[in-house]
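What you see is the complex with one protein chain gone and the rest in place.
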Amino acid sequence: MDFAFTPEEEAFRKEVREFVDREFPPKWREHALDFFSNAGGPYDEQWSLHRAMAKKLGAKGWLSLAWPKEYGGRNSMLLQHILAEELSYYRFPGLDPFGVGMLAPMLLKSGNEEQKKRHLPGIAKGETMWCEFLSERDAGSDLASLQTRAVEDGDYFVINGQKCWTTAAHRADWGFIIARTDPEAVPNYRGLSFFLLDMKTPGISIIPIANMAGESEFNEVFFDNVRVPKENLVGGKNRGWFVVMGVLDFERSCIPAYGIARRNLDDALEYARKTKPIASALRNRLAELIVECEITRLVHYRAIWMLDKGLIPNYEAAMTKVYGLEVNQRVTATVCQVLGHYGVLTEGSKWAPLDGQAPSRYLRSIGNTLEAGSSEVDRIVIAQRGLGLPR
Amino acid sequence: MDFAFTPEEEAFRKEVREFVDREFPPKWREHALDFFSNAGGPYDEQWSLHRAMAKKLGAKGWLSLAWPKEYGGRNSMLLQHILAEELSYYRFPGLDPFGVGMLAPMLLKSGNEEQKKRHLPGIAKGETMWCEFLSERDAGSDLASLQTRAVEDGDYFVINGQKCWTTAAHRADWGFIIARTDPEAVPNYRGLSFFLLDMKTPGISIIPIANMAGESEFNEVFFDNVRVPKENLVGGKNRGWFVVMGVLDFERSCIPAYGIARRNLDDALEYARKTKPIASALRNRLAELIVECEITRLVHYRAIWMLDKGLIPNYEAAMTKVYGLEVNQRVTATVCQVLGHYGVLTEGSKWAPLDGQAPSRYLRSIGNTLEAGSSEVDRIVIAQRGLGLPR
Amino acid sequence: MDFSLTEEQEMLRKAARDFLATECPKKLVREMAKDERGYPLELWQKLSEVGWLGLIIPEEYGGSGASFFDLVVLLEEMGRACLPGPFFSTVVLGGVTILETGSDEQKQELLPKLAQGKLLLTLALTEPSARYSADGIQTKAVQENGSFLIQGTKLFVPDAHVSDYLICAARTKETGIPEEGVTLFLVDAKSPGINCTLLETVVGDKQCEVTFDNVKVPRQNILGKLNEGWSVLEKVLEKATVAQCAEMVGGAKQVLEMTVDYAKQRVVFGHPIGSFEAIQFNCADMLIDIDGCSFITYEAAWRLSEGLPATQEVAMAKAWASEKFRRVATISHQIHGAIGFCEDHDLPLYFKRAKTWEVNFGDANFHLDKIATMAGI
Partner (left out) sequence: MDFSLTEEQEMLRKAARDFLATECPKKLVREMAKDERGYPLELWQKLSEVGWLGLIIPEEYGGSGASFFDLVVLLEEMGRACLPGPFFSTVVLGGVTILETGSDEQKQELLPKLAQGKLLLTLALTEPSARYSADGIQTKAVQENGSFLIQGTKLFVPDAHVSDYLICAARTKETGIPEEGVTLFLVDAKSPGINCTLLETVVGDKQCEVTFDNVKVPRQNILGKLNEGWSVLEKVLEKATVAQCAEMVGGAKQVLEMTVDYAKQRVVFGHPIGSFEAIQFNCADMLIDIDGCSFITYEAAWRLSEGLPATQEVAMAKAWASEKFRRVATISHQIHGAIGFCEDHDLPLYFKRAKTWEVNFGDANFHLDKIATMAGI
């Protein structure tokens, strides 16, 4: 085993840190930015900044690090992960989780050459922002039961139905959607197809949903005879389930939980150092969380290492997500506890420590174990695929 | 609400404490006695003491406190509970959980007059010790799937099969057994009958099973053409399930978890007072356990109060057991942690604090949430009967 | 022992539940979080009319003369309903303090008005150190010409922005022993030198920063005895802590009911999620937590109501409610999934209150430390 980074990897991390240090507008440093909420923050400027920084990241070639060399990548999940870890630690925007994290691997695996040529460059350059239409109100963990329909009509598929919890739908340029093309298929997941969707297509209406942290990332989206050209069908008709599932393990590995959690923890540690002595139980708790963050980091590099070796992390990928995000939930809760009474003060209060962000980060973290496949699903993956327990 | 005891109840508690103080042989005070393990302790003397003390308790009229007045009782679950709480706190033997706690209520509810007249006095006087034959190796939580057969033959039922985890079978005078009398019955629990069984009946062979704490309470018991007279059938043929289930809520309320757990906790507190400062995390933990013990006490008196009011505690009874015994598990684990390195030393070691009992109490407590209906079953009772969640 | 409410208490509970269902819908709760006053005046008037502002005020002072336990029954319902407004500060923090230590003259003057909804009160106790121990009181009051001049900053003062009087705990003597030399002053909120600023909080409850810049208070406005205010505060804090627990118990019960309802009705993979073993275990644990919090809270409330010592029981109740309400709300979110994560769902109202109420009157660590000290470890 080897827990060290190569000099090249260390140099890359240093380059990222210098980039962040140079590019981060001072007024945003301590502000509401967050790896998760660039689309939902209270400020339009935040999204503009996200777009601007995406272009800068793209110009560095950093949005396609994991891609094969023939598509302009460096074929390294490790570099992509180092990038994500650093950006999330510094709460630096610009990394589109839907384009870079989800769609690109789907296209690379299931798209045809034309689709790759058309859509990958926009992602790599940070010019096109994506959103994903998977969940519906009654189809979350049980995704295969989704009801949105797509019906063939000449050179088009016509989509009708509604999707829910779509992050950034109100901001994105393009979306990818999974819809039912064969309502008779048994089992039901064999009747689904996967499409790329220009968000300017007529018939799409978007209703924002604010989350409990007060951010408006989510949307409910209605499709009324939305016409998608057939060239935007990915992976073939009724093969949509396999497009999605084929990269699930990859996607589960893409959330940089360590960077997010460790930064939140460091905020609490810094506060605690200034205000010590803190309650001894909290001191103990913070020490536990230091260990939990380190384990989050290690568990994640294991999955990344597997991907770069050409192995498929299945339970290992699920573990990065469920463990890392639960750790972040524990961290954000503990940050508030360390702040005590001050932990209920929000942005705008002159008495609020940590720029008043502690409560909203705590509230926001509740969503982490619900979105992108709940913790329950991840645990079942670990039990069934990792340990071979029966379905 | 009223959280006080009446002067009469207080006087009764005082009387019990004085009795314990007077009757407890000094050499046993700090020794291996335990509410749970009188039958399984390493010493034969322990069982003799258990029998001797049972007779003394019987002579005081304390083994039938919960019974109706016409059977010599005082119709008070509360007094029975106060007795059990005190005896378990002082680790005083003599209270047979199977006769007093299980069979007596079954007979009172489902037995005929003759059965009551014949068997209740022995329990009340502390003269007859009972054991229970419910679980089998492959039928624990799923009790209704049990395989032991009872076949009618003239004035007898003939029992064949085997039971497992039978506490005190090697010591008891009588046992009660549930066996299958109709193998065709659907659902399967409608084919079970309930019998009283003289342990001197030919055909019973008993193999002791030591538990991980080194105590031999459990037995595997084989029945080879064991003939039980029909007068010992309780509740009617194929009605055995209802005999057992009819008093389940009652039985679940009979384990005095507070007394057991609080005594163990007090041992740790006393040790901690002598050796302070203890680690701050353990200090916090002990404070939590003080709260948990108090909640155990209150939750239990709620169920007892319901029984005395003629109400049926169902989820409330399950809660006394699952919560109280899990608290005791946490207590025994914490006792060992407070002792640190000394927490691995067992009886006989001159360096062992608390007479070397801490590790065996910790090991023994692991069984608490497995026996007499596992914690899983209790939680399902709470969810389905307490909250109305669907089966 | 008796684990049931009296008939009157059952009626009070039902009346409160019905009243709040009508008068305090969640829409109002959400609006009031953004409203500067924080409650509708009409609602306050109605609370007076049904007699709840004067619930524990003796009849001779225009109240109903009910017990502290009765108030706990009512507060549990208010916690269930997330009632906004200064009920807690006026009735518990203000009313209880005056009942504990006011002179007959002060009671005659203040309590009838309080019961009639014409007087709002609060307790200005905590300061930037945010501590509930006596050494947290650093605000000073110095005597000058028969009056006192108060100087200092109070923080996290609930509803000070609407209160008519602030009961301010200030240090009038330095003896080196923090429990000595604290005096309670009844301060007219309109006195010159008082500056009140609303804090931005996660719940949108109305906590304030109140600065006292040489605020002049006449000597007759001392509540209780000079320099002996801390022992009064200890009693008031015990009742306030249990009152807070009662709200938390009510909130937790409501959360569990919402969760069970949702689990029965939400279907995934062809079954209601409430039939899944893991969800059942979760719900069972929630009920265990809630029953535990209820009983320990009721026991503490009963002891206070009976005038028995309750220091340990109060600490137990708050240690437990602080942890368990938060845990119950967190599990509920996990069961509700995305729908409960939306701002306009009711669940976040409780999740946020669980956080806020956790720290009021001391968090779990504060109270566990007390319990450990009482146990001699």
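Lettered A, B and C in written order, each chain numbered from 1.
Simple rule for what comes next: a contact is a pair of C-beta atoms (placed from the backbone, for glycine too) under 8 Å apart; a residue touches a chain by one contact, two chains touch by 3 or more.
Source: prediction; values computed, not measured.
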Task: Displayed chains contacted by the hidden chain, counting the whole assembly - done: A, B, C
- [ ] Can you work out which residue in B:P25, B:G340 or B:G388 touches the chain that's missing from view?
- [x] B:G340
Open item on the list: From the list B:G214, B:P229, B:G246 or B:P390, pick the residue that touches the absent chain.
Closed with: B:G214
Task: Sole contact to the chain not displayed, among B:A52, B:A185, B:M199 or B:L363 - done: B:L363
Open item on the list: From the list C:F276, C:F295, C:F325 or C:F341, pick the residue that touches the absent chain.
Closed with: C:F276
TODO: For chain B, enumerate the residues touching the unshown chain of the complex.
DONE: 135, 137-138, 140-142, 145, 164-165, 209-212, 214, 218, 279-282, 329, 333, 336-337, 340-349, 351-352, 356, 359-360, 362-363, 366-367, 369-371, 374-376
Open item on the list: Tell me which stretches of chain C touch the chain missing from the display.
Closed with: 276-278, 281
- [ ] Name every residue on chain A in touch with the hidden partner chain.
- [x] 1-5, 78, 269, 272-273, 276, 278, 283-284, 286-288, 290-292, 294-295, 298-299, 301-302, 304-306, 315, 319, 322-323, 376, 378-380, 382-384, 386-391
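Definition applied: only the chains that are shown with their structure count from here on.
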Open item on the list: From the centre of chain A, which other chain's Cα mean sits the farthest off?
Closed with: B
Task: Between chain B and chain C, centroid-to-centroid distance (C-alpha), Å - done: 42
Open item on the list: I'd like the Å distance between the centres of chain A and chain B, where a centre is the mean of that chain's Cα atoms.
Closed with: 53
TODO: Note the residues in chain A that touch 2 or more other chains, in rising order.
DONE: 280-281
Open item on the list: Two-or-more-chain contact residues of chain C, please, as numbers and ranges.
Closed with: 365, 368-369
